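Partial complex: the chains shown occupy the same locations as in the complete assembly.
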Amino acid sequence: MKKIEAIIKPFKLDEVKETLHKLGIQGMTISEVQGFGRQKGHKEIYRGAEYEVDFLPKMKIEIVVTSDMVDSVVEAIVAAAKTGKIGDGKIFIIPIEEAIRIRTGESGDSAI
Amino acid sequence: MIDTGDTAFMLLAAALVMLMTPGLALFYGGLVRTKNVLGTMMQSFICLGIVSIIWVFYGYSLAFGPDIGGIIGSLAFFGHKGVGMEPGPYSDTIPHLTFSAFQLMFAIITPALITGAFAERMKFSGFLLFTVLWSTFVYMPVCHWVWGGGWLGSLGALDFAGGTVIHINSGVAALAAALVIGKRKGYQKQPIYPHNLTLTVLGVALLWFGWFGFNAGSALSANGTASMAFFTTQVATGVAALSWILMEKIHRGKPTTLGAASGALAGLVAITPAAGFVGPVSSVIIGFLAGMICYSGILLKEKLGYDDSLDVVAIHGLGGFWGALATGLFATVGATGLFSGNPKQFVIQLVAVVSVMAFSFIASLILLKLVDVTVGLRVSEEEEIQGLDLTQHGETGYSL
């Protein structure tokens, strides 16, 4: 099992979710994060002063899948989340040693 | 004889002015960081309690009691003795108590205005003590000088609704406070943002609304003067909002919502002393320049480097200053200013303004130092990092 962590642009979330649904992905967990990277932030103005705000709102998607699904999930995310402009985000693959479904207590591939 | 129209007008005007203090709490509350929102709102809100109790006992009497040497009122009205349901010395058509209620609301908001200067770092206990002292030893005398039969009123100084008594007075005290308490941790190193501008816009809306009571009510009667004051208030405020965002557009490329709100406030402040003395077109000019002057005042602060957190000096101090002088320039209704051939008025305005500035600055400095060495002015560094809400009040603003 692997965990796929994708950092994407927030407005791409719906598209990514849909693509993953089509792939048969049944579960995922999402959270709001702030990203720093090559993409520049923006300026905010406050009573005559100007501030650089260097973080950008991003969405983090976490999906645990069986190892054989990894490639297709990554491809699907790339396809859906890509705008081609800087700041599209990253995908990281992390090993998972075990997964447990709380409701049933079952573990292993059938738990995800 | 009591006139029901005037009494209705003044009671409602007093209610409107009362609403300005919570309006200010929202305005200021939105501008600070989340961790200080309640502490900041509390400092305005509790003035409604502190000043009311002072007022009932000795405050009104000091400000409006029988004059002693042009300097202060006597304690003849202690506990509101003799201030009742019949007309008093300040108006023949409304109950004396209505006049007192109306004036009480002014006395409440003035110290609340100052809190913007020391926002995000003042001890609550220190704030309480300072407010009691400042109300007693600064507000009451200055109010007496101008409106209560004191020397500035006798001199002929024009202050329709409190440009000098309220705005210059609080603005100068704010400067003293910012200097004595020092900068916030991180000021000019890290950006310090407003945490909720919807509160700030709401706040300025309530201030604007309440200010009609403030300015038109200062006519003490539902008459033509009140109408003029109402009209010029609306126009100067709207125009100042526009001129402020125009400045922003030129200077920073974008007009901001906070700019519109701040400009409106600047306009309200500047038209206050002039409201019933000038005509509609003059109010356009006063408002337009108010936006520009107060915006520049903020830039100046950035340069000078003192930390007047929420710009009380630039908006109330400078705005009140401009308004008081503008009254001496543009007055045409029930009085005449420089532009109508009465240069003397302008000089009187200058004298009044400078006297109040000097007195308020020095007296405020002394009181601040006094508080500092007794209960203390400033929270510890750790408390400042954690925020006033948790450390001073054991609360958090939001758990969304």
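Read from first to last, the chains carry the letters A and B; within each, the first residue is number 1.
The definition used in the following text is that a contact is a pair of C-beta atoms (placed from the backbone, for glycine too) under 8 Å apart; a residue touches a chain by one contact, two chains touch by 3 or more.
Predicted model, so just to flag it, every value in this text is computed and none were measured.
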Per chain type, how many copies make up the whole complex in this structure file?
A x3, B x3
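Keep in mind that, in the parts below, only the chains that are shown with their structure count from here on.
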What is the distance in Å between the mean C-alpha positions of chain A and chain B?
51
Parts of chain B lying in touch with chain A, wherever the complex brings them together
191, 193-194, 248, 251-252, 254, 256, 258-259, 262, 295, 298-299, 302, 311
Would you pull the chain A residues touching chain B in the complex into a rising list?
44-51, 53
